[in-house]
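Take this structure, written in structure tokens, and hold onto it; I'll ask about it next.
The complex appears here minus one protein chain, its other protein chains still in place.
Right after this comes chain A.
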Amino acid sequence: MTSHIQTIIDPPEDGHFRNGVATDGLIPSPTTLSLNLAINGRDHALDVEPRVTLLDALRERLHLTGTKKGCDQGQCGACTVHVDGERVLACLTLAALVDGRTITTIEGLADEDGTLHAVQAAFLEQDAFQCGYCTPGQIMSAVACIREGHAGSDDEIREYMAGNLCRCGAYPNIVAAVRQAAQELR
């Protein structure tokens, strides 16, 4: 692949991204990016402004509204999704940054026949929510927390789930659900 720096001065006709380039200087003007997002096993072609976050692309463009917008500033964890199997915050991730990567959202967690993931089942069983708004993020975070090997004790679960806030204060039941799922998945 040619260096994209060349696109600033001499834009290719069919580069990977269609970057409109101002010819009177070195500063390219904002324009549209053509992305391919692989979400929950399906490819989605999408034209977005460069500033569009993964969270807004999921919710507003692809209508995958299971991923929640809480603070939109990287502080609450409600927008947690997996990129290449690792938990990240969709609100601080540009959609362009994950072009070509593998993305999993809460909609992609259960089996196709509707069988819940062990973490989803444990959240139900332990009543690990009240209003439910933080729950998709909690569950996506918990799945990764267990996979990382960071759910070995209640203290470790609290530490490694600290990035997911629950304003209803369901924390004791969330810890219980993660503990239960970790034991089942061991």
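Some points to look at:
Keep in mind that, in the parts below, contacts are C-beta pairs under 8 Å (C-beta built on N, C-alpha and C of every residue); 3 or more make two chains touch, one makes a residue touch a chain; residues count from 1.
Throughout what follows, contacts and distances are computed from a predicted model.
Its UniProt record calls the unshown chain "Putative oxidoreductase with FAD-binding domain", which is the correct pick from "Ribose transport system permease protein", "TldD protein", "Putative oxidoreductase with FAD-binding domain" or "Insulinase family protein". The missing chain, though absent from the display, is touched by one residue of A:Ile39, A:Ala57 or A:Val88; that residue is A:Val88.
Checked against the full complex, the candidates A:Thr67, A:Ser141 or A:Asn173 give a single residue touching the omitted chain, namely A:Ser141.
Looking at chain A, the residues touching the absent chain are 1-5, 7-8, 16-17, 19, 26-31, 33, 49-51, 53, 72-74, 77, 80, 86-89, 92-94, 96-97, 141, 144-145, 148, 150, 158-164.
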